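Moving on to subunit A:
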Amino acid sequence: MAQAELKERFEGALGGLAEAVEAEGSLVRVRVALPNLRAALLALKTSPDTACDFPANLTAFDTGQEMTLLYRLASIPNRWQALVSCPLDREDPKAPSVADLWPGFNWFEREVYDMFGVAFEGHPDLRRILLPDDWEGFPFRKDYVSKPSGSPLKGPQPTDLGEQA
Partner candidate 1 sequence: MIEQALANPWIRQLANAALLLAVINLGVLVLIYMERKVAGFIQSRLGPVHVGPRGWLQSVADALKLILKEDIIPAPADRFLFVLAPFFVFVPVLAVFLVLPFNAGWVAHDFSLAALYVIAAGTVAIMGIVMAGWGTNNKYSLLGGLRSAAQLVSYEIPVVLAILAVVFYAQSMSLVDIAEAQRGFGWFIFHPPLLVAAFVYMIGQLAETNRTPFDLPEAESELVSGFHTEYSGIRFAMFFLAEFANTFFAAALAVVLFFGGWDGLPGLTGALWLVAKSYVLVFVLMWIRWTLPRVRVDQLLGFAWKVLVPIGLIVVLWAAASVVYAGGAKP
Partner candidate 2 sequence: MNGDLRDLHQEILDLGTQGMVMNMGPQHPSTHGVLRLILTLDGEEVMACEPVIGYLHRGLEKMAERRPYRHFLPFTDRLDYVCSLANNLACAQAIERLAGIEVPDRAQWIRVALMELNRIASHLLFLGTFGTDLGATTMLLYAFREREEALALLEAITGARLTYNWIRVGGLPDDMPENWDKGVLAFCDLLESRVGEYDRLLTDNPIFRRRTEGVGVIPAEDAIAYGLTGPTLRASGVEYDVRRWAPYEKYAEIDFDVVVLRDGDTFARYLARRLELEQSVRILRQVFDRMPEGPIASKVGKVLKAPPGIAFSQVESPRGELSFTMVSDGSPNPQRVHIRAPSFANLTVLADLVVGNKVADVVAILGSIDIVLGEVDR
């Protein structure tokens, strides 16, 4: 399918919900503002033009200035996928949960909460998933200061392990 046509389909399905739509091969990069996030994802899932009903991935990244959510949705029969990015308010990261649309995103949202502290509103069970329940801070935020806990075992200890770069 031609990229221009793919782009058109996505723009048509999203209406005015997206800030930017770019097609690149079979991948469509979509940027959405936070207020429209849930509506845009729902449109991508339900619109017959896009039919992106497969929850492929959800993650986030923090640059130090900006925190962004990254959703990847695929349409299996049509062989295209959408990479939806959505900038968050870094001071008070919040996003609407889509765990009810895709149960598969339930754990992914918990993971993003665990690592970045993004509060997914409407998530049925937002708890830490990988880290211990009493962990302090959200390690993947760039302002997180990791404290080397040191090994209780005796032996040579690399206190600066991982700080080489």
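The candidates were selected such that all candidates are chains of the complex that A comes from, given by their letters.
Rule of thumb we're sticking to: a residue touches a chain if its C-beta (ideal position, glycine included) is under 8 Å from a C-beta of that chain, and two chains touch if they have at least 3 such contacts; residues count from 1.
Model, not experiment: these values are computed from the prediction.
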Self-check item: Identity of the candidate that touches subunit A (this complex; choices 1 or 2)
Solution: 2
Self-check item: subunit A - residues contacting candidate 2, complex
Solution: 26, 53-57, 59, 61-63, 70, 72, 76, 79, 83, 85, 102-108, 111, 115, 128-132, 139-140, 146, 162-165
